[in-house]
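Quick notes on the structure that follows.
Now for chain A:
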Amino acid sequence: MGYSIGVDVGGTFTDCVVISPDGSIATGKSLSIPDDFSEGVINSIKVAIESLGEKPHKILPQTDYFCHGTTVAENALLTRTGAKAGLITTRGFEDTILIMRGKGRIAGLGEEAITHPVMTDKPIPLIPRKLIEGVLERVDYKGRVLTPISKREVSTAIDRLKKQKVNAIAICLLWSFKNSSHERFVKETIHQMDPSIFVTTSSDLVPVEGEYERTATTAINAYAGPVFSSYLGALTRKLRKNGFKKQLLVMQAYGGVLPASVAVERSVGVIESGPVAGVIASQFLASKLGYQNVIAADMGGTTFKVGLIRSGTFQYANEPTIAQYSMLTPRLDIVSIGAGGGSIASIEPLTGTLRVGPQSAGAKPGPICYGVGGEEPTVTDADLLLGYLNPDYFLGGRMKLQVQKTMRIFEEKLCKALKLDPLQAAEAIYRIANSQMADLIRKVTIERGEDPREFVLFSYGGASPVHSCSYAPELQIAKTIVPATSSVYGAFGVVTSDVIHEYLLSDHLTVPAEPGRVSRIFSDLEASARDDLQADGFGSKESTISRLMEIRYRRQVHQLPVPVPQKHRLNSRDLAQVYADFEQLYETTYGPGTAFREAGMEIVHFRVRAVGFARRPPFVKTIGKANGGKASASGRRKVFSEKDEAFVMTPIYDLKGFKPGNKLVGPAVIETPVTTVVVRSDQSAEMDGYRNIILTGEEN
Partner candidate 1 sequence: MTEILKGVDKVTFEVLRHRLWQITDEMAIMLKRVSGSPSTAQVHDFMVALYTKDGEILSGGFGVPWHITSASAACKHVAKKFASSIHEGDTFLLNDPYLAAIHQSDVYLVTPIHHMGKLVAWCANFVHVTDIGAIDPGGFSPRATSVFHEGMRFKGVKIVEAGELRTDLFDSIIGMSREPGMVALDLRSQIASNNVAKTRVADLIEKHGWKTIRAVMKGLIDFTEKGFRARLSELPDATWRTVQHIDILGKGYRIPLAMTKKGTDLLFDFEGASPQSPRGLNCTYWGALGGVMGAVFSLLCFGFPWNEGALRPVTVVAPEGSIINCRYPSPVSISTVAGTISAANGAITTISKMLGSSDKYSHEMLAVGNGCSCVIRQAGINQEGAYYVSGLWDWLSGSSGARSYADGVDTSGGQAGIMTMMQATNIESTESTYPLLYMFRGQSADSGGPGKFRGGVSGECCFTVYDAPEKRIDLIISGWGVEAAASTGLSGGYPGSSARFAMYKASEVEPLFKKAKITTDLVGVKAKVEELPPQWAGELSEGKYMYLRWAGGGGYGDPLERDVELVRADVEEELISKDAATGIYGVVFRDGIPSVDKRATLAKRKILRSRRHGEKIL
Partner candidate 2 sequence: MRLSEYVEGIGTGKKLRIRCRSCRKFLSDSRRHWKEKVPHKEYPLKRAGSLMSASTKYVLREFYCPSCRILLDSEVVEPGEPFLLDELKS
């Protein structure tokens, strides 16, 4: 087995993890280069490989796995620098993507937007009306052709788009998921007329009912496609030049990686895959540590993000949105609020009460204490004043944090109104931010019928472990884990991701369905799945294929996936069991009495998932000699203690001095160049065999 490399391209930094054949891990960090993200990727690899005393052109030829996550596609979307894309759709329904079902004005937005409607707007169209062409054709709800498509119509539409110099075309026709022949015809015609145009059809990408969401998904895919494709091309060339021979793998928002050759057709799937990597890293670590239920909490500069792992598996989002567009591609359920390190604290003029967020100072101008122009009090500033952050050891001492200036601005902007001193104001900010994070976790768990007390919290990303010591006990979460790899957690998640291919067929079948037909559908899907796994180099022992049917009650909108036995020939008894499982799952998910049985059931989707297992690092436990021994403090300073509601002299530990098995009892602060872990006086901390820090409450 060779090397595995994972790279996570973020907005500011590009992180790299290199796993050697012996399981040892090297990491690298470099600045992201928005003009040419592939350059930043290569730089980060260099940094990591050079830390091993090696050179990229030596290591890359021995690399089996190169997985990476990228923000290229979402960057193109958010800055509206994607392709000049056109859309071909069914005549009479050209405006579907503009109407957005009337929901685009607030989709994905929160309380502020809903309670201030005058200020809300739809997104600027990705594809303007003049680049939308309706062609005469019609298929009905059963997939029967009512009006055949005509070559002349289609050619004229393509001509008109070509005249306007489009370089990408999205095709989404009504009911194409029931009968894709018309979409295929349009696609072939485009290929014949101009093979250079990037084409994406809705029946290939998301063959799912719901023409608005399907069109939006297809349109975004076409819009981001060309940019993404040229990025992948550039990166592949650079890697090849350094001797890399295998397939480049790309992180997907549904929590797996895909070979670049497949991913290039599905740019929409990589959008917002960044936070997903953290959830995957948590799943991997949790499986090593033996945890089934995990809350993965990531606190960044502008947002706080939460994802759930339940019984070891990911949860998928119900109605995902990207930039107010509703999406159909499966995405991990990650929920966020504007409560990050850069969230701004301000005074509500009427009540004189303190508010935190949702406005953020972000990385620029940033918190006051960074001294790079920030003039508004932020959560990070509060963390500094409370003694949690070490002004001389931020980013390993590379950035001196400005305490005096922070105090002065707190005094000016907050203290007079609040009649508090700066430290009390900081404490208030800390409490409010923590309560917002607790609210989000409560919402994410309870909304999904989960009890947060049955979960372990994984706390990562910058300042996250400064706050989790406070909100975890509030939610009665007994154990918090600060992962050892948290500084390059995204890259770590990427490299531990499985290759996951999803196959889907929409064919509404009324229950009871004919078993022969169901068997045939699954056989066909599985044939493609096996081919793809083989092409990716996975044997049957390194991969698995599973089947699901999504079923719903007619006249109700919720559909649920139910596992289907892996039999070549299903019989009616097998299917009867599947229906029974669905009925039970429906009631467990939505509660007793929630099924409208009288209307009958229908099968909506057939899904096959092919998973090629990532060759994960052997991950050796490095139990230290000082097993159970005490860690020794490197210093002491005054730190705010929530329990005592006062500043108390607190021992400070440097993570470098920590060995597996070392324990300490709070209050304490553990410092690393990138993360600070706060341990409250009612908590204790221990380093486990993998160098993760585990916080537990007093009673444990």
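A quick word on the picks: all candidates are chains of the complex that A comes from, given by their letters.
Definition applied: a contact is a pair of C-beta atoms (placed from the backbone, for glycine too) under 8 Å apart; a residue touches a chain by one contact, two chains touch by 3 or more; residues count from 1.
Since the model is a prediction, treat every value here as computed from it, not as a measurement.
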| item | value |
| --- | --- |
| Touching partner of chain A in this complex, picked from 1 or 2 | 1 |
| Chain A residues within the candidate 1 interface of the complex | 91-96, 98-106, 111, 113-122, 128-130, 136, 138, 140-141, 146-147, 174-175, 209-213, 350-356, 418, 428, 431-432, 435-436, 439, 442-443, 446-447, 508, 510, 553-558, 589-591, 593-594, 596-600 |
